[in-house]
Structures are given as C-alpha cells and as structure tokens.
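Excluded from the complex is one protein chain; the other protein chains are retained at their positions.
Going by the order they are written in, the chains are A, B and C; count residues from 1 in each one.
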Amino acid sequence: MTTPTEHWTREQLADIRTRVERFIDDIVIPQEPAPGQTLDLATRDQLRVAAQEAGIFAPHVPQRWGGLGLPISHWPEIFEAVGRSPIGPVVLNCMAPDEGNMHMLSEIATEEQKRKYLSPLASGETSSCFGMTEPHPGAGSDPSQLQTLARREAGQWVIHGEKRYSSGANHAGFMIVMAKTEPHDDPASAGATMFIVSMDAPGVSVPRQIDTIDRTIGGGHPHVVLDEVRVEEDDVLGEPHQGFRYAQVRLGPARLTHCMRWLGLATRAQEIALQRANEREIFDAKLSEQGIAQVMIADSEIDIETSRSIIARTARLLEDDPRAGSRLSSIAKVHCSEAVHRIIDRAVQLCGGDGVSMDLPLAQYLNEVRPFRIYDGSSETHRWAIARRAAHRQRQNAMHAVGTDQ
Amino acid sequence: MTTPTEHWTREQLADIRTRVERFIDDIVIPQEPAPGQTLDLATRDQLRVAAQEAGIFAPHVPQRWGGLGLPISHWPEIFEAVGRSPIGPVVLNCMAPDEGNMHMLSEIATEEQKRKYLSPLASGETSSCFGMTEPHPGAGSDPSQLQTLARREAGQWVIHGEKRYSSGANHAGFMIVMAKTEPHDDPASAGATMFIVSMDAPGVSVPRQIDTIDRTIGGGHPHVVLDEVRVEEDDVLGEPHQGFRYAQVRLGPARLTHCMRWLGLATRAQEIALQRANEREIFDAKLSEQGIAQVMIADSEIDIETSRSIIARTARLLEDDPRAGSRLSSIAKVHCSEAVHRIIDRAVQLCGGDGVSMDLPLAQYLNEVRPFRIYDGSSETHRWAIARRAAHRQRQNAMHAVGTDQ
Amino acid sequence: MTTPTEHWTREQLADIRTRVERFIDDIVIPQEPAPGQTLDLATRDQLRVAAQEAGIFAPHVPQRWGGLGLPISHWPEIFEAVGRSPIGPVVLNCMAPDEGNMHMLSEIATEEQKRKYLSPLASGETSSCFGMTEPHPGAGSDPSQLQTLARREAGQWVIHGEKRYSSGANHAGFMIVMAKTEPHDDPASAGATMFIVSMDAPGVSVPRQIDTIDRTIGGGHPHVVLDEVRVEEDDVLGEPHQGFRYAQVRLGPARLTHCMRWLGLATRAQEIALQRANEREIFDAKLSEQGIAQVMIADSEIDIETSRSIIARTARLLEDDPRAGSRLSSIAKVHCSEAVHRIIDRAVQLCGGDGVSMDLPLAQYLNEVRPFRIYDGSSETHRWAIARRAAHRQRQNAMHAVGTDQ
Partner (left out) sequence: MTTPTEHWTREQLADIRTRVERFIDDIVIPQEPAPGQTLDLATRDQLRVAAQEAGIFAPHVPQRWGGLGLPISHWPEIFEAVGRSPIGPVVLNCMAPDEGNMHMLSEIATEEQKRKYLSPLASGETSSCFGMTEPHPGAGSDPSQLQTLARREAGQWVIHGEKRYSSGANHAGFMIVMAKTEPHDDPASAGATMFIVSMDAPGVSVPRQIDTIDRTIGGGHPHVVLDEVRVEEDDVLGEPHQGFRYAQVRLGPARLTHCMRWLGLATRAQEIALQRANEREIFDAKLSEQGIAQVMIADSEIDIETSRSIIARTARLLEDDPRAGSRLSSIAKVHCSEAVHRIIDRAVQLCGGDGVSMDLPLAQYLNEVRPFRIYDGSSETHRWAIARRAAHRQRQNAMHAVGTDQ
C-alpha cells in the first residue's frame, strides 16, 4: 500500500518523536480549550502555523505534498504522541476524516486530483469530509444497504441521496461520496463508486446536524443532502464501481489511526491519574501505594501496552500485506476502543469527585472516546465479522487437512 | 428505625405504585428537559403541585408531616418507578440530599426541630443540603479526616470550616453540618456533632461550585464556607458528639434510595434500547433477534434483577436490623452503581450513533449516573470496607469455633 | 405450587438452620473425601443415618413423606448451609436429581405413585434419575428436539429412545422419562409425556457414561438406552401430553436449588480464602489487609450477597406465582452459576500455589461447579431466553401504551 520509498533511521524517527512530544507539551497543551469547551478556529490556525514551523505538520502525508512522508509502520508512536492532546491531531492535520481522505487520495487519486484536492488538504488550506453513513435504513453497520445513487447522464454523473454523520461537513471544501452505481456493461452486478464532490456544488446542502457527546473539536456530525448533484467524469475517485474495495483501503488504516490517537489520550488520562495517585494521601498512605488503586493502575498499564502492541503489529502488516492488515485492524479496533474507554474510566475513578467534575478534563475525555466504540464499525459489528472470519478459517483448514490426508 | 406504624395492604401498595407510574409516564416525562439541559424551577414547581394533587408527593415522609408514610421496606418499588424519569425524584420531593435529610430529621430531630425544618422540607416550601465532604485533606473517602470544627462559646456553638460537594446549597434554606467537637467531660475522645445551620446565618457563604457531568438537576456542587458561624444549643441535631453514629443512620438508607432511583433510570434506558431493538432491522432481522444484541439485553436484565433483589432485601433489613442493613447497603451500593452504569452503557451501544447523540437521552443518562460510582463512598472505599468486615467475620468465626471445640 | 400449609416461626427456622450448620461442620465435613476423590457409599449411608437422627433429613419433603416440610421460600438458607460441604446435599437427601424428582412427584404424582416412588425416595431407600437430555441432535439446549418416542400399544405405553447426562442412573431405582407423544384426539399438536420407568424394566440399559470434571459425588453421567420399554397407564406422571409444562414445574425450583447448594460451596471457598488471608503475611502485612487481595475478597462478598438476594426473591416468587418465579429463576441461574465460579476462582487465586494443589479443596471445587454454567440450560441458552422475554415485554408494553392513548 504505502510505498515506503523514504527510508528512516532510528535516530531520525526518535528525533521526530521527541519534537512532536515537546510541541504537544509546550505549545499545544497550554492552548487546550477548557473541559467541555470547543477549540476555536483562530487558535487552531495559529497552532497549525506553529506546527508547520516546527516541521512536524502532516506527518503521514508524502513529502511531495508537504508532509513528512512517514510510512504507516512508523505512524503509531507519532500519532500516539500527537493524540495526548485532544486537539493535537487537528493541529498537526492528522485528524479524521481528513487524514483518512489524504491517505486514500494519495493511494488512489489521479495526479490531477492530487494537485487539486490532496495538496490544499495536506497544507491545511481546505478541509474535507467523507460521505458513507446514511440515515436508517441506508448504509450504517451494514454498508451494503447503500441508498445514495449515482447515474450517468449526458457525460456527467448525477448523485442523489442523503448522508449523515458526515463529520466536518460544516467547514469542508469537498466531500468524498460513496454512491451506488451500475457498471453499464453488466447491470446485474451493482457496485459503488467514489466521487469527489465540492461542497459548493449546486444541490449540496447541510440541513441539520447531530450533536454528540464529544465536544472538543467542533462541527458536529451533519446530515448532507445531495439533491441531483452533477459531477464530471474526472471527479470519479479511482475506477468506477470499485467503491467498496476502496472503502477497505480507507477503513483499515483509518480505524488504526483512530486507535493510535485515542491511545495517546488514554495515556494522558493515565498520567493525570498517576499524578493524583502520587500526590494524594488517604488512610495514611499515598493513593499510589494502596492496593485497590494499584489494581486499577496496573489494569490500565496492561490495556495501554496490549493496545500499543496490536497497533504496532497491525501497522506493519498494513504495510506488508494490506488485506491481512485490514482484517487485523478490525480486531485492533475493538480491543483499543474498549481499552481506551476503560483506561479513562479508571482514571476518572482514581480522581474521585474531581474526576467527574470540570476541574479535570477526564470526564470530558470519557465523552470524547465513548463514541469510538460505535463509530467506524461498532464493537458488535466487528465481533460479528471477526467470528465469521474465524469460522471460515476453521472450515478452510479442515478442508485442507482432509486434502493433505489423501 | 422507621417505625412501621402504618400498615399497608398489598392492594394499597399496588395502587400507589400504579398511580406513581402513570404520573411519571403521563405528567412528568412529557415535561423533561432536552438531553443536556437542566430542569427549570418553574416547571419543577408546577409538576410538584401536580404530584401533590395526585396524592403521591413525598412518599417516604411520615403522614403527620404531609407524606404518604411508607415504611422503608416499601420504598424500593416506588422509588424505582419515580426514578424512571431523571426529574421524577425532585418532582416527588424524594431526591437527595433532601430525602436523606428528611429521613434523618424524622428519626433524630426534636419535635420543635421537626416543626421548624422537617415540615417545610416535606412540603417543598424549602430545601436543604448536607455538609459532610470537605476539600482535601479533609473528610472525603475517609470521614475521620473531618476538619470543620465546632467549639462552645458563651452558650453557643461556633462552627468554622469549609465543605464541598454540598449539592443543593445554592437554593437551600438550611444545611445539616458535620463538625468535629469534643465532649467537655472527656476531651480525649473527640467526636463529631451535627448542626442545623440556616444558609442565611452570618458567616455562611457559597464562594464557588464544582461543575460536574450530571446536568439534569441544576445547582451544581457548591463549596460552602462556614466562617465562625454561631448557632444555638437548640440547633444541635440529636445528641452532641454522636455525629458519626447519626451519619450512619443517614448513609445506609441514603445510599439505598440512590440505588432505587438510579435503577429506575436504568430500566428506562433498557426500555429505550429494547424499543430500538424491536424496531430496527439489520442484516435481514430485527436487532432484538440477533444474538450479539441478545447477550447485551440479557446482561442488562440480569443486572436489573440482581439490583432489584439486593435492594429489596437491604430495605427489609434496614427496617428489621438497621446496623446489619447499613452493612448490606454498602454491598448493594457497589453492585447497583456499577450495574446501573453498565445497563445504560449497553443501551447506548445498542442504539449506535444515535446512542451517543443528543437525539436520545442515553448519553446524558450515562453522565448522570457516572458520578454515583464515586459519590456516597466510591466503589473502592466500599470494597475496602466490605473486605475488612469479611476478614473480621472470619476471625470471629474462627475464635468462636475454637471456643466451642473446648 | 408448594402449599405452605405448615407455618413456621422465625425461631423454628433459626433452630433448623443452626442444627444444619452444626451437623455440616461437626459431622459431615470431617468425613469429606480427599480433594479429587469420591464419596464412598458406606460413608454416605452412615452419614444419612446421622442426619435422620439429627432430625434434618430431607428438609424439602412434606412431613407426611418423612421430611421437614419446609415450603420453598424457606429452602434458600437451609440448602445454602447444606451446600457448604460438597457431600452435604447427598447426605441430607436434597441433591439433584432426586430432590427435583421428589418435588415434582409431590406436586404432580397420584397418591399411589407417591406411596410407591416418593416415599422410598424421601427416606433414602431408593434413588432416581431424570431422563430429559438426549444425544445430539436430540433434546439438549433446545428441548423441542426431543427424539425419544412413546406410543400406545395394547393398553400400554412403549418407550423408545436414548438419554444421556442421566446423572445417578447407575444406582437409580427408577427414572422419570420425557418422551414425545401425540394426543389421540388431536394428532396435529404433538406433546410430551412424563413416565416413571423402573431401571429394572426390560429394555432399559446403561451402555456407557460420560466422565466429567466433577468428582465428589460418583456415578458419572450415564447414557440410558430405552429399547421398546413397556410401561402401564399408571406409570404416566400427571396428565399425558403435559410433559413440557411439568418440566417447567421441575426446572424452575431445580435450577434454584442448584444455586442454593453451590452458593453454599462458594461461601465455604470464601471462608478458606479468608482464613488464609488472615494468616498469611506478605510484604510485611497480612494478605487480608492488602488492597489487591481486598478487591478480590470484596468482589466475592458482592457476588455472594447478590446471589443470596436473587435466590431469596425467586424462592418467594416461586411460592406466590410459579410462572413468574420460573422466569426469574432463569436469571438467577445465570447470575449464580457465574458468580459461584468467580468466587471459587478468586479463592484459588488468593491461596496461590496451594490453591491449585490438592492440599486445599479449592481447585476441585472449581471443577465441581464449572459444569453448572452448562447444565440445566447453559448461560447462553438462558441469555437467549431472557432477551426474548425482555423484547416481548417491551412490545406488549408498547401495544398497551398505544391502547391507553386512545
């Protein structure tokens, strides 16, 4: 997938990591909005300039488009470091949905599309959104329910449908839209196609948005109506009718980068809880020396290290064998999304009354990460897919065993 | 403890329950604030009048003070029914901290104090707060750290200290304050005394409050400063120096009524999730017929019924043997607070993206109940106490066994 | 169901409980087989005589058949006390499957059948087994798969089929057999009938048995083949074609008495762990004073008390409303079977290396209770049923709500 043309020495990587950590600690964290508040755009833009000056902006983007060009196997520790601040990813321009869109554009787009869309996206001049999820009974946990249609008409494509949970749509310059299409040479095999649609195009509107419990990054989760929106042939992303395959290209890494970023926030929560546990005396001893607290601290360490381990392994696999990596990313996503939630929940508990108050950011962190057990495929949908793959593997092995017996 | 002078037939109890359920469904729920919003006082007062007219106001208060006079063994099913709405308890005037204060006043107060404080509290004319928790390193998980002092001076008591998490203090008419005192006949054995302090008394101020993630009932969790506040001998609640004992009188039932109310909210969340699961089709079947959802639904049913069972048993025990009941209430509190959180968390998950949005109230319910794992003794503090009692019991039994062997 | 004709005072019940506890402690526990060994029949019979002399034999059996005649609402604390020894229930003759069979016989059997089967069963002269579960694909988790057939022939019934997991069949005098039958007046609605079949009857054989990890009570889990076994009309238990209904009569209480007995064993495990925790010093403090151990001890106390609470509530409900009690017993069974396993698992862990050795009985206790999460309906089958009932309840309530809206 990502062609790791750029080679990196350990020293270079360690240097980037150190610079990112310092930038987050020294520049970003002091500018975080108060718990429950939203980052304002002016602060965001000022911090982005600082990140560009620090030479750490868009670490995942190829160098020719202005990023650091790190291959995906090196993303985990950088993204985790960035994620220690809930506003870190947006400052370094490696936040969903833009990050996943940049990745997909750099993998699939034409040179012309890259110049037109990837370049300003990577530099932060514009932003984007992704139009996959639809109002029930459309595409949700089951993407095959896709209801948005695109038909060919007079050399153009006409897209009609409605998307929801289109995070970022309020400010986005363009949307990558999944729509159902039929290959004209074979009407029987319906597929899906990805289109790049300008948010200014006639027929695009954002009638309402869903407010959710995550607050730090504004913009909500808008509905986007596509009412007979016309786009050109050049606005097809990749090959027509290959949308489901491309969605996988996007989903595997996109799931995993979420894991990386949220793991960063979980380690931040653990630090806050440890600081409290090291300071607070109760029943004549430091909280951090009391067994009941130690169990919680240790369980969070275990959750952190198992998450870190499966993220690292999945990232390497995504580089070596994207299909296998995508499968493993499903397991990583369930584990990390649940582990991250447990870690922050324990941190809240360790901080007692302050933990559920706005005097500490932990309760809001809990609200920031809770949706991740649902977004990008809920834990339940992934478990279903994981179990089916396991059962399939057993049947394959059994057949193979029979075959070799003969 | 509660003298069950009033006898109740099954039919009477069933009738009260039915009337409460209907009132909550038909009158209260339609007036609930939107998710994330706070009940305004005008709506509260109007609903309270309706509850009084419906003859279900203050169900736990003795009849001579205007309540229904239900003994504690009959509170569970009524309080659970009330708790189905997050504003139900405040409407029926059986919400913390007033409910616990009413209970303590009716158990301990003098006739004069009851007329002066319990009567207007029961009727809703005034409200109250409870001053126990203090800023660190004062009384928190470890009540023996009590720092607020009261000394006798010229026939009065002078109270000095600071309280926090004094829920309701912003609107309260009076506060029941725990303060450290020394019995004059035995200065060695320091105790604590409970005082009834008017919020208007000179020296009482509310400098700031802690905002927490529960939002439905306003008022936050204020700090209350008591700066050389003078009260009379008549303002001592119960006997001097018996404060820790009285705190137990309050804590056992107060913990349990929290369990009852929050269990009600958890059953509401389960209903919302079941409605969704019965309506929503996915992968060609109703969600409620899919095994992965069924596991979650069943786990919540188990959590509901085990909570209901230990609440019912503890309530009966509190009536028969208050000390044993108070011990069991500690176990009930840990189980129910964690079970309630799990139930609502599963309901959120079952409702997918809508579950974490403000289109459904579930995400806010999660924020309403999360603090309950910390307030009234955190799960960890209770576990510590439960384990110590178990170890003590084993040592007692072992000694007894040795004794009977001889 | 059980007609509580015999009234009991609190003092009488406390006296029985005390006598049972002493008998278990002083007489039964010293005679327990070593961990991993099986109770021999001679010891069993000698202990049964002692139990009869102590006046505590067959506590659940009506007095006219030689038992104590306790109604089911009073079984929980007695059965729990008996279950503290893994051989207690067989000594007091309240062990499955005999106990469930006695209960069913006293509820359903004719006077003649009671004299012939219940009387010697209650006195311990004979023993019995229950023939419900069949080899796959017969009746297992899904009882409607019943493959054993009974047909009427010349005034007799001819039974043909195979049962497995027929615990106790090796020594039993008779078996209560579930077989598929058709009501002759309505061949369309196939039902099932219960038969009392002598183990000596021609055609009955026990070809093999399944060895399982529970060891304390011998006899394994035999297959029983019924090869054209002929019984009389008088051997029908209850009405023909009502077998599934009667199975419910048996299953509700039978599940719950399992919970009671195993909860007793779990409390024994907790005692052993507490004794160790009170004695053993590590890192300069008693294990029982170390937080990491306290969490485990407390979690087991919570599991014990929630189990005790739902058992008590279900037992009362089985007396008042058997159908509702049977439904609740399904929830109680899942909770208790899993709680009991957790409690013993924690006790093993608290005892370290000795916990997994035969120097303590805990590892064997773990093997004794592990199957209970599978027998009598696995946790998964019950969860499925619990979820279906919950979904059904929501639909009923929704229809009712619509109805009352009009």
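FYI, a contact is a pair of C-beta atoms (placed from the backbone, for glycine too) under 8 Å apart; a residue touches a chain by one contact, two chains touch by 3 or more.
Small disclaimer: the values here were computed from a predicted structure and weren't measured.
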Inset, instruction - In the full assembly, spell out which visible chains the left-out chain is touching. - result: A, B, C
Inset, instruction - Determine which one of C:Leu41, C:Ile213 or C:Ala401 touches the chain that has been left out. - result: C:Ile213
Inset, instruction - Consider the whole complex, including the chain that is not shown, and state which of C:His136, C:Arg152 or C:His392 touches that chain. - result: C:His136
Inset, instruction - Spell out the interface residues on subunit B facing the chain that's missing from view. - result: 290-295
Legend entry - For subunit A, residues in touch with the removed chain: 25, 270-271, 274-275, 277-278, 288-289, 291, 293-295, 297-302, 305-306, 308-310, 312-314, 328, 331-332, 334-335, 382-384, 386-391, 393-395, 397-398, 401
Legend entry - subunit C, residues in touch with the chain not shown (by the definition above): 36, 133, 136-137, 140-142, 164-165, 210-214, 221, 280-283, 292-293, 296, 348-349, 352-359, 363-364, 366-367, 370-371, 373-375, 378-380, 383-384
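FYI, only the chains that are shown with their structure count from here on.
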Inset, instruction - Select the chain whose centre, defined as the mean of its C-alpha atoms, is least distant from the mean of all protein C-alpha atoms. - result: B
Inset, instruction - For the copies subunit A and subunit B, give the interface type as same if over half of its residue numbers appear on both sides, and as different if under half do. - result: same
Inset, instruction - Find the geometric centre of each of subunit A and subunit C from their Cα atoms only, then give the gap between the two centres in Å, rounded to an integer. - result: 51
Inset, instruction - Specify, in ascending order, the residues of subunit A that touch 2 or more different other chains. - result: 292-293
